[in-house]
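Here is the structure we will look at, set down as structure tokens.
Apart from one protein chain that is not included, each protein chain of the complex appears where it belongs.
Up next is chain A:
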């Protein structure tokens, strides 16, 4: 779907912002471009829709070089979301969201349906927000509208440049969750720039980790966390990488892998849902909120008891026994 072939970006003849980068992104995958600031991740992203030119190498989108594509037409087929939302303050929310379909000449009816669908998707009431202006919305709402605008013409590919970076932690977590839900439904091919390893692990199907313009490792979050390719990667993901990896799993993954302790009806036990992140489970268990938790399936039936020992057993199994996966 998206192929980076020996891509380099050289500024002013010597400074290499992006240095011979090679990797492929499959259809429907969300790939996080991760790295410290100045590592070239944003530059690489902007080379896809040709906001930055490519000095060497090439990027292929659907087997076609982006260099040879018509820039304007191509950009209309690529969703683009930036950190500071970039909404047009002079236009209503509806005009903002529908700008690309409007440029593409969609008829009024089709635009209206699409607007209603998108606003429902991002959880804002279409009629309530249609005639309002960006400045009347909160930061989180503006960013949601930014996502809706990028999705407007149903582009197969989306570029997101630290889309949730400017939001406060609570709103950011919420929007990340919402966006993952949306992605489950729309299955876009997404490049997502981030400098936050937690966000990358949470959002990414794969992570591409950069340093000084060079790709350090490109793999599933699990591999990045458990099998860092070099010193830099290991340092970047942090010494608590095992803890970080726990947000990759839900209680259900654990239940499928190790058997729970039997449940006897005795006293009150806290329950957790099957779709809860393992990270939250560990936090609950360590926090002395409970020494054990009862796992509840979607129908409310209790499946068994979960303890720290079991979590440990599960993680051990994952880290030591999972065969090595490659991109």
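Rule of thumb we're sticking to: contacts are C-beta pairs under 8 Å (C-beta built on N, C-alpha and C of every residue); 3 or more make two chains touch, one makes a residue touch a chain; residues count from 1.
The working rule: contacts and distances are computed from a predicted model.
Asks: Match the chain absent from this complex view to the correct UniProt protein name in "Aldehyde dehydrogenase family protein", "Cytochrome bd menaquinol oxidase subunit I", "ABC transporter permease" or "SpoVR family protein".
Replies: "ABC transporter permease"
Asks: Taking the full complex into account, find the residue in A:7, A:30, A:54 or A:87 that is in contact with the omitted chain.
Replies: Looking across A:7, A:30, A:54 or A:87, the contact with the absent chain belongs to A:87.
Asks: Could you list which residues of chain A touch the chain missing from the display?
Replies: Residue positions of chain A that touch the missing chain: 46, 49, 51, 72-77, 79-80, 82-92, 99-100, 103, 133-136, 146, 149-150, 159.
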